[in-house]
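Let me begin by handing over the structure; questions about it come next.
Omission of a single protein chain aside, the complex is shown with its protein chains in their original locations.
Chain naming follows the written order as A, B and C, and within any one chain the residues start at number 1.
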Amino acid sequence: MVVVMQERATDEQVQHVIAQLVGMGFDVHRSTGALRTVLGAVGGTREFDPRLIEVLDGVQEVLRITEPYKLASRTFRPENTVITIGDLRVGGDEVIVMAGPCSAETEEQVETTTAAVKRAGAKVLRGGAFKPRSSPYSFQGLGEEGLRLLRGAADRHNLKLVSEIMDLSQLELMEKYVDILQVGARNMQNFTLLRELGRARTPVLLKRGISATIEEWLLSAEYILAGGNMNVMLCERGIRTFESYTRNTLDISAIPVVQKLSHLPVLVDPSHGTGRRDKVAPMARAAVAAGADGLLIEVHSDPDHALSDGAQSMFPNQFDRLMAELRIIAPAIGRSICLETVARRGWGV
Amino acid sequence: MVVVMQERATDEQVQHVIAQLVGMGFDVHRSTGALRTVLGAVGGTREFDPRLIEVLDGVQEVLRITEPYKLASRTFRPENTVITIGDLRVGGDEVIVMAGPCSAETEEQVETTTAAVKRAGAKVLRGGAFKPRSSPYSFQGLGEEGLRLLRGAADRHNLKLVSEIMDLSQLELMEKYVDILQVGARNMQNFTLLRELGRARTPVLLKRGISATIEEWLLSAEYILAGGNMNVMLCERGIRTFESYTRNTLDISAIPVVQKLSHLPVLVDPSHGTGRRDKVAPMARAAVAAGADGLLIEVHSDPDHALSDGAQSMFPNQFDRLMAELRIIAPAIGRSICLETVARRGWGV
Amino acid sequence: MVVVMQERATDEQVQHVIAQLVGMGFDVHRSTGALRTVLGAVGGTREFDPRLIEVLDGVQEVLRITEPYKLASRTFRPENTVITIGDLRVGGDEVIVMAGPCSAETEEQVETTTAAVKRAGAKVLRGGAFKPRSSPYSFQGLGEEGLRLLRGAADRHNLKLVSEIMDLSQLELMEKYVDILQVGARNMQNFTLLRELGRARTPVLLKRGISATIEEWLLSAEYILAGGNMNVMLCERGIRTFESYTRNTLDISAIPVVQKLSHLPVLVDPSHGTGRRDKVAPMARAAVAAGADGLLIEVHSDPDHALSDGAQSMFPNQFDRLMAELRIIAPAIGRSICLETVARRGWGV
Partner (left out) sequence: MVVVMQERATDEQVQHVIAQLVGMGFDVHRSTGALRTVLGAVGGTREFDPRLIEVLDGVQEVLRITEPYKLASRTFRPENTVITIGDLRVGGDEVIVMAGPCSAETEEQVETTTAAVKRAGAKVLRGGAFKPRSSPYSFQGLGEEGLRLLRGAADRHNLKLVSEIMDLSQLELMEKYVDILQVGARNMQNFTLLRELGRARTPVLLKRGISATIEEWLLSAEYILAGGNMNVMLCERGIRTFESYTRNTLDISAIPVVQKLSHLPVLVDPSHGTGRRDKVAPMARAAVAAGADGLLIEVHSDPDHALSDGAQSMFPNQFDRLMAELRIIAPAIGRSICLETVARRGWGV
């Protein structure tokens, strides 16, 4: 930590700051310049709150020089983390596409949609059973029945399953059905839940909160990693800005930024990130071109009658076409998408 | 709802939109102008997602004409809600000040701070026992022991107590100790928790999420009201903007806006809203001048050694001075602050 | 325009609103529902300020149903605008890359950089002579000497030239040298300048202000179009959000949004949009994948010694590699990049 004193700071003020720092366990190096004094502080603890020094008299600024997270940082682990779930590898050369309906609604809807996304090359089925809805009057999901439908369809089509956990109390139930536990944007700082997930062994897909900085997002990942669960994948899904034409502004630049700061895989959800079906394909292509390790896309066999998020769900044929476009783009940066499925399709599927 | 068609929309497209609306339970009134067709849709359900129509071919825009919340709106209840807790009235003429430490740490710290805030005119003791911390390595609160310390001090000084509930699983315990359950900004859209609080009878103080629109905030209040708990007070605590000098930008204009849209009392937390002790007093004064029904302020008997948020906690003498300033400001808009305490002080306290 | 009255609006209030609207030149259609009255207003003028009605007693909301811009909208011109400058076509199938140094500094620097970007496939040379710098102490550009250097290099390498105009007083001078006049983000609402550019015949590249909504951006384009200059291309260069890791958040979703609302070509500047050299390539790829009609990229023969923006300027070899990646991506959406140059390189250039 570096403490910059004001130009007019008195020696008494400097001494008081040094005393405080020493009292907090730091070693202090004082550098007195022509204009101002700068203090370097080494040691102390990671959870130290720099604002404690910032408000002292004579202090101009306090500059932290280590990230507040550790296990999530690339400093801790220089090589990419690849998460293995059976034969699925997230974070490797292949860009993983997770697709499916916003919510499980009926057996037929789940089956039709699952068959469609599998055919197009998805490797993971996504679908909700417990839905976080901003209005208490909206459809709240089928609960366990939804999980049962999704698991059945995923098994029939040899897909992995990801679904959202909304509360600690659902953990035991969810783990019986899903391969990946999704933490939604609104729960990104539900620390009670994150801590429990750290004790679980199921991989976690952690969405970025709509106003979370990248540092806060990595700190939330740290909660899970610190508990011992190292299988965390991150998912950008749009941040809130002044622009209101799109529901959120999908922060594509978060992809290369996170990949520099952390070793964890980073995925993108263009469906929630835009909120409109006609913007999903361009943003999905952009995400892959920018280097995303995977995508989460809402597809529905009949979006016009979906019980939730129909407006942002793709029709199966739109999804097909998008996958074909992505297969052209991925090689530009040395990645691939669902090669084996493509191969099989070449044989007549 | 009003559906505006594009200028070049075909009659077939218009007919398709009408058919969809009718299928969703709306009555439709068609108005064909020189330039474009506009459809008025009446009926339907409150939870209807307008984006379903927005993505249809030929549609330019869909305009909702009712708020998505009902019980929280001033349309539903034109007069102000006054929440009564014993002899405390929140939302009446008196501006209620809730003050105390960020976290309960020791018996002595709680007692000294409580005595100080009571003396200055606070009516409610605030203090945390379970702390939501963005880093897993930070102090997480004393738990039930903290609640016990806070309750004891509140009782000794004849104050009400507000403290934060972080998870559903803490509800039963919290209700044994506190008069007001605080829902933190990060939990504003923890719908599982909100729904349970709707079934509780303890009043709730609902903080605004740092990137929540006012509409989303009122929808979260609606979750609690819809469950039958009508004692909800709102609390603005800063929104996230591009300006990084202050931790958040305290949205003072939210006070008059909420007071127009809703009948619920609205408080302001300038401590979290600014994150810096030296900015708390100006923003507290601004909040009262703008018409806030109350304030939440962090005060600590020894902020330099606080285990959390010391940098934004006021010293007791700063708080004293602030209260004196507020007593001058409040009458400008026909409000008062802690009159009886002032009276008693006049008698020599 | 649709005026939604409050549920409890009196008939007197409704009549007052109607009288106001009629006085402003609107025809009014009144629709009285079970819950509330809605007024449809037709006619009036495009410049009407809806807030005038919004603040009247009894009014809940005013909803505008026409865009405030006309010439810039796709309603006005359904097909894409293609801007032709000699043999250059912006807005057609080819994705146009404009590249070059932030500022012209010396003859050698301009020549070396121009040769490099030409070789890699750029069609337009970009470079600054008048620099808008946020600090008065920074390098402010070479002025006319810079324009002379840039024009010379562009001519030698058969490239078009784009450079920024900062003030009305520079117009005559700039038009002697450049093929495209760039309006910087900070001048997007310099209406005095925009109006003059409407009278000019040189094509204009209009950057989006860092906090401009898409509607405001199109309104600024409207200023130029309304003056008779129909050759306007738009350029997204990042918006300001709470995320501070990147200098701005490049709004990739603005590409498909603008393409839906307007017929004008839309380009992207990933250099200013990210502010860091190592983030330019991923964002340039993302922009092309999302459908951008062109790119503006800063390249410098020796970025470490650039007088401005060196940190976001690419090395020539990085730019080469990026262009190769873009040539793989563009066909995914039926676009091409600099085919003839590629062909010529095949002949040994």
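In this text, a contact is a pair of C-beta atoms (placed from the backbone, for glycine too) under 8 Å apart; a residue touches a chain by one contact, two chains touch by 3 or more.
Bear in mind that the values here come from a model prediction, so they are computed numbers and not experimental data.
K.L.:
Counting contacts across the entire complex, name the shown chains the missing chain touches.
P.N.:
A, B, C
K.L.:
Of the listed residues B:Ser31, B:Thr246 or B:Ser336, which contacts the missing chain in the full complex?
P.N.:
B:Thr246
K.L.:
Quick one: say which of A:Thr84, A:Ser169, A:Ser244 or A:Asn317 touches the chain that got left out.
P.N.:
A:Ser244
K.L.:
Considering the whole complex, which of B:Gln20, B:Thr274 or B:Ser308 touches the chain not shown?
P.N.:
Hidden-chain contact among the options goes to B:Thr274.
K.L.:
On subunit A, where is the contact patch with the chain that was removed from view?
P.N.:
Touching the missing chain: residues 2, 4, 6-8, 29, 31, 33, 35-36, 38, 40, 42, 60-61, 63, 65-66, 75, 78, 240-242, 244.
K.L.:
Against the chain that's been left off, what residues of subunit B make contact? List them.
P.N.:
Where subunit B meets the chain not shown: residues 211, 213-215, 239, 241-246, 249-257, 260, 273-274, 278-279, 282-283, 285-291, 325-326, 328-329, 331-333.
K.L.:
What residue numbers in subunit C mark contact with the hidden partner chain?
P.N.:
With respect to the unshown chain, the touching residues of subunit C are 20, 45-47, 49, 51-52, 54-55, 68-69, 132-139, 166-169, 186-187, 189-195, 209-211, 216, 219-220, 222-223, 226, 240, 275-278, 304, 308-312.
Just so it is clear, only the chains that are shown with their structure count from here on.
K.L.:
Using mean CA coordinates as chain centres, what's the gap between subunit B and subunit C in Å?
P.N.:
39
K.L.:
Mind checking the centre-to-centre distance between subunit A and subunit C? Centres are C-alpha means, answer in whole Å.
P.N.:
Roughly 31 Å separates the two chain centres.
K.L.:
Give me the residue numbers in subunit A that touch at least two other chains, ranges are fine.
P.N.:
Residues 211, 278 of subunit A each touch two or more of the other chains.
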